[in-house]
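Note that one protein chain is taken out, while the other chains of the complex remain in position.
Per-chain numbering from 1; labels A and B assigned in written order.
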Amino acid sequence: MFNLRILNHPILDFPKQEKVKFTLDGKEMEGVAGEPIAAALYASGVKILSHSQKQHRPRGIFCAIGNCSSCLMTVDGVPNVRVCVEPLRAGMAVEIQEGKGKVI
Amino acid sequence: MNALPSEERLAKGPVAVFECLQQIPCNPCAEACPRKAITVEHMNDCPSLNEALCNGCGVCMSKCPGLSIFVVDATYEQNKGLVKIPYEFFPLPKENQMVDALNRSGECVGLAEVVRVQVSPNKTNIIWLALPKQMIMEVRAIRLREEEHHG
Partner (left out) sequence: MMKKEILVIGAGPAGLMAAIHAAETGAQVLLVERAEGLGGQLIKQTHKFFGSKAEYAGDRGIDIAAKLIDWSKKLSNIMIWTKATVLGIYPDGVVTISHEGKFTLVKPEKIIVATGAAEKTMAFPNNDLPGIYGAGAAQTLMNVHSVLPGKRMLMVGAGNIGVIVAYQLMQAGVKVVGVVEAAPQIGGYRVHAAKLQRNGVPIYTSHSIKAAHGTEVLEGVTICKLDEKWQPIEGSERYIAIDGLCLSVGLTPLTELLWQAGCKMEFINELGGYVPLRDANMMTTNSNIFIAGDVAGVEEASAAMIEGKLAGLYVAAMLGHQKDWFLQDFQLAKQQLSALRSGPASAKVCVGLSKAILEEVV
């Protein structure tokens, strides 16, 4: 498992934060409560968040600020969640979304 | 543009060198200098230094947003000059450590000894480098020898 967390930074202070557990397609993962789900995934080396509707192209973060729709995933059964701004909570079930996701 | 310190002034001791490279709206150096040695009359002017007032203290170096001010001292030792550079990377070098001395193009032109590391509260730290005198107007960066920055 990758760890891409920055621990020491020459300008910023990153205090150690408590981790919470969540799942990605049923697999147990860890992240900081309150950080965007996408940040928790990228920190663990998971960069593929969905596959596009027609050509099943892998998609990940592009804008990281909620503008572009590149990061849509299904969270706790709700599709099209912008995980680059959605805060992580303990126990969340996150799924890699295929296309537009299922509403019903 | 940027005036280099005169030969006369270099022979007297540490002095600040400004490498702003172009006119941009900026004047924190003038505000920061405790001896009022720096003038930026109109905001887009490059700084003008009163060589007699400047003592090479380096306060302006920490404040400069462009990290483009350096202090050079041609009188440091008989065979060695001193260059102070701003440094915002981890890990910081340690005193007495030998480092690669880089020119403005990032090419290694020799070795320098870290004489002092001033950790600044605003995180623009200042590193004092002792190196061959003829390199003081050339060396503007360092590369740590055992490990890269931390990647």
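Rule of thumb we're sticking to: contacts are C-beta pairs under 8 Å (C-beta built on N, C-alpha and C of every residue); 3 or more make two chains touch, one makes a residue touch a chain.
Note that the structure is a prediction, hence the values are computed from the model and not measured.
Within the complete assembly, A:Arg5 is the residue of A:Arg5, A:Lys21 or A:Lys100 that touches the hidden chain. Interface note: of A:Ile61, A:Val75 or A:Met92, the residue touching the hidden chain in the full complex is A:Ile61. Where subunit A meets the missing chain, the touching residues are 4-7, 9-12, 14, 35-36, 39, 42-43, 47-49, 52, 57-68, 70, 84-85, 87. Considering the complete assembly, subunit B touches the hidden chain via residues 19-28, 31-32, 42-44, 63-68, 88-90, 102-106, 122-124, 140-141, 143, 148-151.
In this section, only the chains that are shown with their structure count from here on.
Centroid to centroid, with C-alpha atoms defining each point, subunit A and subunit B lie 43 Å apart. Subunit B makes touch with subunit A in their complex at residues 88-90, 123, 150. The residues of subunit A lying in touch with subunit B in their complex are 8-11.
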